[in-house]
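Every protein chain except one is present and positioned as in the full complex.
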Amino acid sequence: MQIALSRLRPEDKPVVISAGFIVVILILGTVYTLATQGTAPLFSPNYLLQQLQTGSFLGIVAAGMMMVILLGHIDLSIPWTLAAAAMMATAVGGDMALPTGIAVGVAVGLVNGFGVAYLRIPSMIFTLGVDSVMRGLMVWHTGGFAPQDQATPLMRTLAADKFLGIPLAIFVWAAVSVVIVVLLSRTAFGRSIYATGNREAAAYLSGIRTPWIIVGAFVASGVCAAIAGVLLAGYSTKAYQGMGNAYLLPAIAAVVIGGTRILGGQGRYVGTLVGVTLIVLLNSVLSIMQMPEAGRQVIYGCVIVGMLLVYGRGSRNFGG
Amino acid sequence: MPDHPFLQLTGISKHFSGTRALENVDFSCERGTIHAVLGENGAGKSTLIKTIAGVLKPDTGSMSIDGQAVEFSRPSEANAAGVVCIFQELSLVPDLTVADNICLAMPPRRFGMIDRRAQHNFAEAILARIKCEDVDPNGLVRDLSLSRRQMVEIAKALGKSPRLLILDEATSALTRKDVETVYDLLADLRQDNVACLFISHRMNEVERLCDTLSVFRNGRHVETFAKGTRTDRDIVRLMIGREVDAQFPPRPAERTRPPHLTIQNLSWQGRLKGATLSVGKGEIVGLGGLDGQGQKELMLALFGVLRGVEGTVDVGGQIGAPRSPAAAKRAPRRICLVPEDRKTEGLMLPMSIADNLLAASYSRVSVGPFIDPAQERKAVDAAIAKLQIKIGSPQDAVATLSGGNQQKVVIAKWLMTDPEVILLNDPTRGIDVGTKQEIYRLMRQLAEEGRAILFYSTDYAELIGCCDRVAIMYDGAIVADLAGSAITEEAIVGASLNIGASLKEAVS
Amino acid sequence: MTVARAFGTSLRQNRGFYGAVVLLCVLYLVYNLLHPRGFSSAVLIQNANESVAIVFLAMAQTIPVLLGGLDLSVGAVMTLAACIASVLVNGSPLQIIFGMVVTLAAGTAFGLCNGLIVVYGRLQPIIATLATGAIAMGLALFIRPKPGGDIDGDLNWALTNSLWDFVDTYALFDPDASWFAPFAWIPVPILIMLVFGVGVWLPFRRTIIGRTIYAIGSAEGAAYMSGLPINRAKIAAFTLAGFFASCGGLYLAIQTASGNADISQAGAYTLNSIAAVVLGGTSLLGGIGGAIGSMIGALILRVMSFYFRILSIDPLLQPLVEGVVLLAAVSLGAFRVLRIKNRLELFR
Partner (left out) sequence: GPEVVSGPGADPTCFAPWSADTKYLQWPAQEGPYRIAVVNGFVGNTWRIQMIKTAKAYAEDPSIKDKIAEFKVVSTGTDAPAQLGAIEDFINQGFDAIVTIAVSPDGFDRVIRLADRENVVLVPFDNVLDTDAVMQVNEDQTAMGNQWAQFLIDELAAAGKSGGKILEVRGLAGNSVDRDRSAAIHDTFAATGGDWEIVEVVGNWDDGTAQKVTADAIAVHGQFDAVAAQGGTTGVVQAMIDAGHPMVPIAGESENGYRKLVAARSADGLKGISIGQSPGLVAIAMKAAVSALEGNAMPQLISVPLPVATYDQLEDGLNFWSDLPDNFFTVNEFPPCGVNISGPAIMSQSEADVN
């Protein structure tokens, strides 16, 4: 086992290990359901598809978050960007619902990017401020105007309907994933993200427009959050204030479990995909086991620390 | 005289993934001598002294000091044994004050707490000893120039009262005056029976200071001999492993070239004060002067890094300085800059060699918005071949390369963009003779291809040997523009000090 | 002359800190002017009580931030400490003291674990503490599945009032004694912050470990090469963070006479602690700043929220105003950017 692990390339390790852990979770869950109900629903395609469907919201959020983390930044404005996109989309309604939602994501991304790239305020704190401004705006919106919060039929279709027996939400997630993978590996923008994340000064002096790259990544993150928000509103048939709260920390955890370096510069999208799947299934199995919140928190924490420890401890600073 | 050497290494080997940095090295050094360690880039000099200083653990071999076997697992242990090292990449903490840095690990204490006053006095005394009274002990190291930082680093080492002092290219950025101070200091230390290991790529320094020389090549200790027993030529042959002829490529006949890059009255923040200069196509213009006279700022201004630059810049008919490096590198200006500090400004160290090479030229390997992997591979291979960069695989992290090869990566990255104006900020700092020659040749070749080259160097010999013209900066302005046979050491030094009257005194 | 010069240097090197001090003074002065009972002991006591927990948390957060890391578990450790205290801090005076010691020890030990994981597991602090924070929260929920607890009522009253009430509650001596009058008005929470916060931090900063923390945040490689005790300093940093967080938790428990394993409160405290650190002039990149600045930053955050109680602002607009003010406050640092003429300086 040890030998097999050490033979892996370092960047593949997180993917393989988390994939293995996913299987372990499914097996443990199945042992539990067999013992209590005598059934093994966890390996049924229905269950898995349904998990992926609900996981697609987290998956899309995490995809955007990864772009920002690759830069060594973080986007804490996700919760209310997501909620605001959903609320504005449903408030506008009709054909303009989707474009409105996405536009909210773009706008928040632009503001975040501006603050981080041009005002040079640490993203940890600027996006936190933007999140609370968005919350304020939404409280004001809900309280001051007549909010229409019903998801449009298109949103419902995208989030809840199936095509060939597979939920459409999964197709949306797949489409977002393809876009991100192509962006990261096959475009100047993606390569510049890695370069900027590794050393911004060197990237800048290489003639990379690092401010644009930063803005671009935050816009990507905002748009992903917005897409997730619109889908989630479709899935729940409506938008509501707290809808984004459950996505921030799991998204960060998924990205990191997937092997992306939290300080930026390194990481593969496949890892994020696997990380999201792991978190979604872990949550679901814990909820099936009716694990009380206390136990969930402890397990959650132990899994993250444990996985990161298994990946091999981070290397020392270079140049030492 | 004891019968065993003061410092003795036996059978030391150190391997990094893929490279043998040190291979079965036996080495010794005596007290009261200054011992030069020579070798081209990547020969293993830094690795050697890092093993001595407890930063790296050797894979095999043993070490003894004063006949006692020692094994240092961290720098603090080496310090405790009197082994003090000034590392190639400085070990100062930028956000602490100069005094804090000088007394970093062993500050004077009272009641278990650091005694600031005693620390301040101690720092002041040591700075005075190395004639750096101008450095404020309460100032932050961050605010100091590179040469001042090197002096503080030397002060810090002195403060530890070393028995063995190691300087790994510790004089590479010093001004002439400081170099003299350091020479005197080292001579004093020799008097005090301190052992000194001195690493430098500047032969004249070695010549002047050292008693004993050791040459390393490819991780092996080639030979140790006393000064004067070998000619320079022999030494270089030992280092490179082959005969090296004329140091600089021949200069083409003088001819007038239409200016391609023209700067007039460039001013910025009191650091540039009306600099005026022009560089023609196919011309190498050297930029000289004492360190910190605005040479770096001039290059950054031309490359679009500085805000609020006044004056006119004209590149190939394109009026105005670029507003960002991105604008600078694009047509029609096509400017590139090889920056001063390759580790923080030139390279993304953990990224692969290929990614670093491509960082400035994504658009050249793209089809539409997408990067074409085939073109990408071709471009990288071509760049590596062109500069003969010594690498394992293009996918290895650039951090694993030696200093010289890292510098080549930076240059290669820019050559991929096919620049017309090349700004070189001290590109040969810390680079071995062989690589230096390659770089000189490359510069000449690029000039022949019709590019305009502006070349800043702290080494007068380079300016004299390589450049068609030399412009000397003093206090933010160009004070002399030397051409052809006017480029002499006297002229350069005189102009650098900008004092005609006391010129003789300064040179002597 | 030299004093003036030294002060000038200090001013230049700590611009963020002095800016924060000025901002706080102005904000607090205006608040007191607007308040019907401004400049009174009662108002000061109330303000101080409200600030203790966030002040301790901001101080806790500062130390890992100085290392160049972040501790996302401070809020959870505070909650864990509060939950432990809500079980233990009652009974006889000896039992109460025992309970307090155990509470502080538990939080400190948790910080120590954070440090050990970060150092020997070689994990990034931000992500390691994200995970350990969840664990702390889980433990807190085990201890206190629902809010409650019985903390000694006298203790609650004595520690959340002026010195006069403290002396009166425990009948230490005659609180109306004339020699005592000049001190009687001083709020106990302020003393607690001074003794446990400033009293621990200032000496700590002057130790080698303290300096090593700064050195690591500024240039870890250089610190290591210079022979500083890297590992010990990192562990000490997280341990001290745990200690300060548990001080906050203990006070929170005493102040509310109960414990509450509230996940969203813990999260809000953690994020606010980071905001306070930034407002106080500490760089998130590490190496620059200090816990006193963070204390000021935390107080600024608090005072800003006081204004909602004296001004008439549409309650549904309040969250928006709050957000905009926070954003504006953290953006103040951006003026530095406008002054920078060499863009390379932006990247450090």
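Labels for the chains are A, B and C, by order of writing; each one numbers its residues from 1.
Note that in this section a contact is a pair of C-beta atoms (placed from the backbone, for glycine too) under 8 Å apart; a residue touches a chain by one contact, two chains touch by 3 or more.
A quick note: this is a predicted structure, and the numbers were derived from the prediction, not measured.
*Asks:* As a test of the contact rule: which chains in view would the missing one touch?
*Replies:* A, C
*Asks:* Pick from C:35, C:122, C:232 or C:341: which residue touches the chain that isn't shown?
*Replies:* C:35
*Asks:* Could you tell me which of C:28, C:214, C:243 or C:269 touches the chain that is not displayed?
*Replies:* Answering carefully, the residue with contact to the hidden chain is C:269.
*Asks:* Which of these, C:8, C:93 or C:148, touches the one chain of the complex that we don't see?
*Replies:* Within the whole complex, the residue contacting the unshown chain is C:148.
*Asks:* For chain A, which residues touch the unseen chain?
*Replies:* Looking at chain A, the ones touching the missing chain are residues 33, 37, 39, 41-42, 46-47, 50, 54, 135, 138-139, 142-150, 160, 232, 235-243, 246, 284, 287-288, 290, 292-293.
*Asks:* To test your reading of the contact rule: which positions on chain C touch the chain that is missing from view?
*Replies:* Touching the missing chain: residues 35-37, 40, 42-43, 46-47, 49-54, 141, 144-149, 153, 156-157, 160, 252, 255-258, 260-262, 264-265, 268-269, 302, 305-306, 308-310, 312, 315-316, 318-319.
By our rule, only the chains that are shown with their structure count from here on.
*Asks:* Name the chain whose C-alpha centroid is most distant from the C-alpha centroid of chain A.
*Replies:* B
*Asks:* If you count the contact pairs for each chain pair, which pair has the most?
*Replies:* A-C
*Asks:* Which integer distance in Å separates the CA centroid of chain A from that of chain C?
*Replies:* Here chain A and chain C have centroids separated by 31 Å.
*Asks:* Measuring centre to centre with CA averages, how many angstrom lie between chain A and chain B?
*Replies:* Distance between chain centres: 44 Å.
*Asks:* When you check chain C against every other chain, which residues touch at least two of them?
*Replies:* As it turns out, chain C has residues touching two or more other chains at 221, 224-225, 343-344.
*Asks:* Two or more other chains touching the same residue: where does that happen in chain B?
*Replies:* Correct list: 55, 89, 305, 324, 345.
*Asks:* Provide the residue numbers of chain A that touch chain B in the complex, in ascending order.
*Replies:* Answer in residue numbers: 182, 186-188, 191-192, 194-195, 198-199, 201-209, 265-266, 318-320.
*Asks:* State the interface residues of chain A toward chain C in the complex, per the touch definition above.
*Replies:* Contact set of chain A toward chain C: 76, 115, 118-122, 124-126, 128-137, 139-140, 143-144, 200-201, 204-205, 249, 252-253, 256, 261-263, 292-305, 308-309, 313-315, 317, 319-320.
*Asks:* Can you name the residues of chain C that touch chain B in the complex?
*Replies:* So the residues of chain C touching chain B come out as 6, 9, 13, 203, 206-208, 211, 214-215, 217-219, 221-229, 287-288, 340-344.
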